[in-house]
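One chain of protein is taken out of this complex; the other chains stay put.
So, chain A:
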Amino acid sequence: MLTKRLPPLQSLLLLVSRPHSHHARQQFDVIVVGGGHAGTEAAAAAARMGAETLLVTQKIHTVGALSCNPSLGGVGKGQLVKEVDALDGLCGRAGDWAGIHFSILNRRKGPAVWGPRAQLDRQRYREFIQSELLSTPRLTVMEGSVEELLVTEPNPEKPGCHRVTGICLAGSNQPISASSVVLTTGTFLSGSLFVGQTTSPGGRIGDAPSSAGLSYTLRERLGLRIGRLRTGTPPRIVKDSVDLSLVKLHLPDSHPSPFSFLNTHTRCKPEEQLPCYLTFTTPGVERVVRESLHVNCHIQQDTKGPRYCPSIESRVLRFPGRSHQVWLEPEGMTSDLFYPQGLSMTMPPDMQLRLIREIPAMHRAEIHTPGYGVQYDFVCPTQLSPALQVKNTQGLFLAGQINGTTGYEEAAAQGLWAGVNAARCALSLPTMALSRTESYIGVLIDDLVSRGVTEPYRMFTSRAEFRTSLRPDNADLRLTLKGFEEVGCVSSVRYQEAVRVKNTLQDALLALQALTLSAPNWKKTLPDICMSKVKSTILTGMDVLQYNDMSFEMLASAFPECLSSYKEFSLRLKIEAVYKPHCDLNKKEIERIQKEENMSLPQDIDYLSIPVSLSQEVREILDRVRPSTLGAATRLEGITPAAIVSLFNYVQFTKSQRMKREEELCARNVSLPQ
């Protein structure tokens, strides 16, 4: 993949449809609105699924833009990137193409919580995504602004239920029809930008605001509950104006580890990688924040911002008298800018300059672009199914910040899954859910649709109950096979590779199991091993590999005849050996949860009136959240076991009634004279 050259963009851009072009198709299976991380993954996934797909974006050259930080992955987020890649998504490979500084975070804390991360070259990332999209079969990219989302009138048989039919672009009276529409509007849905006391409509500086029509349809026609969140981005600093003698150098890993399971190395050579720099805030920074509060609209407002990616204003206000970290990150291989992570701010530009100059290394720094805040609408995600489909509107899917999340990786993960299901829906296949027991994507979506959000949602490893099973190293085994066999979003090339990996690992583990020696014999073979076992104990290679100071290479060199052929997977085998006992323990619990998740609750239950003994409180909770499975219902706050039993009983009863009716109907049909 990385050896191939990207096709020249200019030639690809010719393929882009224009809304007024005479040849433009007016009918698609799936339309994706928005070209950010969610939108690009959604469009690519839908097209991989075999759906005729249209991606509508305001500006073709901002497709794949990194609007905020120039980095990908991290603890928890890196797991998401690996999983998106395992499902044949784009961001892992794009990261390997565009990365200029790779490191694995948490390296000392155990492989389950390793966080693969990379600083990216913005230009290269965009290039990769654009060229990938534009060369994807069945995918059309079109510039335009969506004026209206087209939905049917409510179905008289199912009150309040709509079906999506397509979109209407600004400046065109010709609707484009589709069976599914994926909205990935990011911060553009009724977005407003804040700098100091100035407010202007928009979702990103330099881009036109989105039309109010979309917001109107979601809120008024579909009756969706909408909330408001805020976020922000720091000013960009001119690199040459920073005194690098006053900052701490932070070097990347000497051997960059690629994100993608398909890549063995990154595009950037190890020695070409760029460093990051660490510096700290001073009391002067706090002073400027306090002095600028009266001219800082954004910070005064009551909209929820993220606790874990706060502006410098909220950081110093919440934890005064401390020194806060500021990372200076390169924006690209040739970029002359720094991204000062930790200095997101919304004060007036002159105050921003005063603030950064309070930091010694930046006492003469220049700002290239000031930081700003964004407030935007999001759709309360409890109104979505685990397929990310709006429950009351067939064919309408939402992904990314519109669901109340923050972060590229969270957006990409949802985008991919929304794209998969939009395509399945358009191709008349049943929609699918990923379980929280098998992936971080499943944890993310389950948290969103069953608990909702009160602040921008970010992934942490602590959110995953089965963290020791959902590791970055085994994302391919967890998802690629299923992605090909059941979902349909994985290419056969990737699938073949995953099958090979799986089989080889299995063989290797069997070989390790079969390797049995008594403790003294192990000590004889591997004298360095710290073994305090009694003489009679028989240990397998698996057991021995679990020892802290034992690596697979050491075993393989001691037993080359049976193990050397698996050296390619040394690290993975070591991890498997250490984690296997714990994962086996998790397995039973995982199976039980999966069983409960398989008991689906019909979406048309009228919880307020079903003839079951449920308290009014429980009815209201169920009616509000409309859990899609019994498992999701048990996780709701305030749902009693008795309610679950009644509910299960009701569902089973109605199901058996329905089946009986169908049987009768069948029997009647059969007995009808031909």
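Here, contacts are C-beta pairs under 8 Å (C-beta built on N, C-alpha and C of every residue); 3 or more make two chains touch, one makes a residue touch a chain; residues count from 1.
Quick note on the criterion: contacts and distances are computed from a predicted model.
Of the candidates "Exosome complex component RRP46", "TBC1 domain family, member 12b", "tRNA modification GTPase GTPBP3, mitochondrial isoform X1" or "Skp1-related protein", the chain left out of this view carries the UniProt protein name "tRNA modification GTPase GTPBP3, mitochondrial isoform X1".
Shown as candidates are A:Arg318, A:Arg364 or A:Lys524; the residue that touches the absent chain is A:Arg318. One of A:Arg163, A:Arg287, A:Arg463 or A:Lys502 touches the chain omitted from the figure, and that residue is A:Arg463.
One of A:Asn173, A:Ser245 or A:Asn548 touches the chain omitted from the figure, and that residue is A:Asn548.
Per the touch definition above, the residue from A:Gly74, A:Gly483 or A:Gly541 contacting the chain not shown is A:Gly74. Note on the undisplayed chain: of the listed residues A:Val493, A:Ala514, A:Leu585 or A:Leu608, the one touching it is A:Leu585. What chain A contributes to its contact with the hidden chain is residues 69, 74-76, 105-106, 108-113, 115, 307-310, 312, 315, 318-319, 322, 324-325, 327, 341-342, 451, 460-463, 465, 467-468, 548, 578-579, 582, 585-586, 588-589, 591-593, 595-596, 613, 630-631, 634-635, 637-646, 649, 653.
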